[in-house]
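Dropping a structure here in structure tokens format, bear with me for questions.
The complex appears here minus one protein chain, its other protein chains still in place.
Labels for the chains are A and B, by order of writing; each one numbers its residues from 1.
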Amino acid sequence: MAFLSFLFRRLGLSLFVFVGVLILTFIVSRVIPSNPAALYAGARPRPEQVQEIEKKLGLDKPLSEQFRVYVGDLLAGNLGESYHSRRSINTDLRLFLPATLELVIAAVLIALVLGIPTGVLAGAYPRSPFDYATRFAAVAGVSAPSFWLALIAQFIFFSQLGWLPLGGRVSRDATLFYPIAAQTGFYLIDAALSGNWKAWLDAAHHLILPALVLSAYPVGITIRMTQASMLEVLSETYITAARAAGLSRRVILFKLALKNAIMPALTVVGLSFAYSITGAFLVETLFSWPGVGKYVTEAVLNVDFPVIIAVTLVVTLVYILVNLLIDLMQALLDPRVRLI
Amino acid sequence: MALLTVENLHVQFKTPFGAVRALRGIDFELDKGDILGLVGETGCGKSVTGRSIMRLLDENAEVTEGRILFNNTDLLRLSEKEMHAIRGDRIAMIFQDPATALNPLFTIGGQIYDVLRAHNPAPAEQRRKATLELLASVGLPDPAQMMAVYPHQLSGGQQQRAMIALSLAAEPEVIIADEPTTALDVTIQAQILDLLRTLQRERAISVIFITHDLGIVAETCQKVAVLYAGRVVEQGAVDAILADPQHPYSRGLLAALPRPGSRGTDLKVIPGNVPAGLERIAGCAFAPRCEFVMDRCHRLQPPLVSLAAEHQAACFLHEDPVHG
Partner (left out) sequence: MRAFRVEAGSSVWFLLRDRAAIVSLAFLIAVALSAVFAPYLTPYANQGRGEPELTAKFRAPGIKHPFGTDGLGRDQVARLMFGARRSLSMGILVVLAAIIIGTPIGMVAGYLGGWADEAIMRVTDVFLAFPPLLLAIAIAAALGASYINAVAAIAVTWWPWYARLARAQTLSVRERAYIEAARGIGVRDRVIIRRHILPNIMTPIIVQGTLDVGTAILVAAGLSFIGLGTQAPYADWGVMISDGRLFFLSGRWWMSTFPGLAIFLTAMAFNFLGDGVRVAADPRLRRLL
């Protein structure tokens, strides 16, 4: 019962936040710019173009009316049209969003797989050389600009070692000779579904470098948070009690403490997701990764404002959903919320 | 024959402000089958003493002197591995607040089961049965259901019962109970004390009972050691000491105890505070608060001297025939 009431409260909050996000993006797109029509018309518009846009967006009408139309369009699933390409943003996003999500999910997985065990061990052996090395690495991870790291990584793994491709989601050979049948837009999933293992390997090969670069910041955060929560847990009375009861160090660290430490560490998943997305916006261009990040950075260069606002909305919606899922998972794992 | 002897135990804590001397030469003996009360105010070192015996002091603590003899083995000289074999198995511990001493994310049954598994290699089914028996023996209702219950679903008293079951799991010879009833309601306190006394008698366990409450000592213990600022100032049989305390501090403690019929205003409070532990104390630590203080109390540390068969006190009042 406690869980159900938690679920409804949490859903309500997400809904509220989403409405807030709608309002805020509306303010950003219609109230902040001194001349929204000029923004929507793109770079160096002619006066008659601006007037046309003004009419089309209803910018001559009162703000409340504009907001009604804005929300109505969005609820109808219509994100508008790119000024630059004249293509529907819906179509573009259907193509680009899965590419970014695939990359971001890979980065989050790397962050968890590397970060959680490292953080647990560092927390378990405070003041050890491993602890110091780990803390240094964590700070380095959150301090390196992702777009610079991307260049360095390309230099090492492509130019010098030749182990990994420079960019793109698949090689030209794959697109020509064993193309992936698009279903979900996640290449690894699509290739696996159609049993196209050659293409799967090719896609995975292309995924490694950008995902590693994106994971640097989340790895740092994950290590820090896991280590901190491990330290916190190990100073709890129930750990002293477990030692007094004669439980072995191994059981205490990896069974008892880990379960207690992993709860707060779960929030790290949400943060990792957020920072990987941020990273994706900066490095997708460098890796020629055809995702929303590249889409937006190109939109910035072309002053393609409708695209920027639409991507902001959609990616934020995804992020809200991810956070919702994490909270629900956390609640399900915690007996204090689950039962009663 | 004493089962556990603590001799001249000194412990200090390193802090940014310097070393804090928590124990300054603790001496006491625990006989087999006895309940020994360690009594004193907050900060007198009673909990540190308990943790020292378990060798579970915080990292910044250091035993600088002394011995802890358990069956004639000095626990302080054991390797961590040898000590590990003693914890839970031969000496177990009960904590003040069961709500924080039980792991919130594991079931009661699971936590007891883990302790059993750590100490005996019996098959799983047998361990399950043993867990059920333990839960029943501490008076928890419906042991089968208790197995699957999480700590937060129990009342404070039930939690402490579960904690006691956990400490009994490996059938230890000694239990160190660190203020086991302080966090509980008065009525529940009485039940838990009752349970501890019963279990102690039935299983012939020896108990070190750490408390600040002389009333509980009177009800529960056979022997008592009164601690002040990291030293034992008086010890012996509970009856003798409660009837006729010889150290001015014990007298003060006893006078501060509410008795039936006494009113709030009758209670006496010992003026002054416990010393902080940062400074070196040359003489008797209680001297600054003592109403019978003499010149030498500030210079010399009074030794524990026997006043009767089972009664020792550390006070110059009892060495000097003029004041005796």
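Note that contacts are C-beta pairs under 8 Å (C-beta built on N, C-alpha and C of every residue); 3 or more make two chains touch, one makes a residue touch a chain.
Please read these numbers as outputs of a predicted model, since none were measured by experiment.
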Inset, instruction - Kindly state which of the options A:Gln49, A:Thr312 or A:Gln330 is in contact with the chain not pictured. - result: A:Thr312
Legend entry - Residue touching the undisplayed chain, where the options are A:Val113, A:Ala181 or A:Leu301: A:Leu301
Legend entry - Among A:Ile152, A:Ala182, A:Leu201 or A:Leu332, the residue in touch with the chain that has been omitted: A:Ile152
Inset, instruction - From the listed residues A:Leu7, A:Val142 or A:Leu193, report the one that touches the chain absent from this view. - result: A:Val142
Legend entry - Residues belonging to chain A that touch the chain removed from view: 13, 16-18, 20-21, 23-25, 28-29, 32-33, 39, 126-127, 139-140, 142-149, 151-152, 154-155, 158-159, 166, 231-232, 235, 273-275, 277-278, 281-282, 285-286, 296-297, 300-301, 303, 305, 308-309, 311-312, 315-316, 319-320, 323
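Following the convention adopted for this analysis, only the chains that are shown with their structure count from here on.
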Inset, instruction - Using mean C-alpha positions as chain centres, tell me how far chain A is from chain B in Å, no decimals. - result: 53
Legend entry - chain A partner contacts - residues on chain B that touch it in the complex: 54, 56, 84-89, 92-93, 95, 97, 100-106, 114-115, 118-119, 150, 152-153, 163, 166-167, 169-170
Legend entry - Residues of chain A touching chain B in the complex: 236-238, 240-248, 251, 255-256, 259-260, 263, 334-336, 339-340
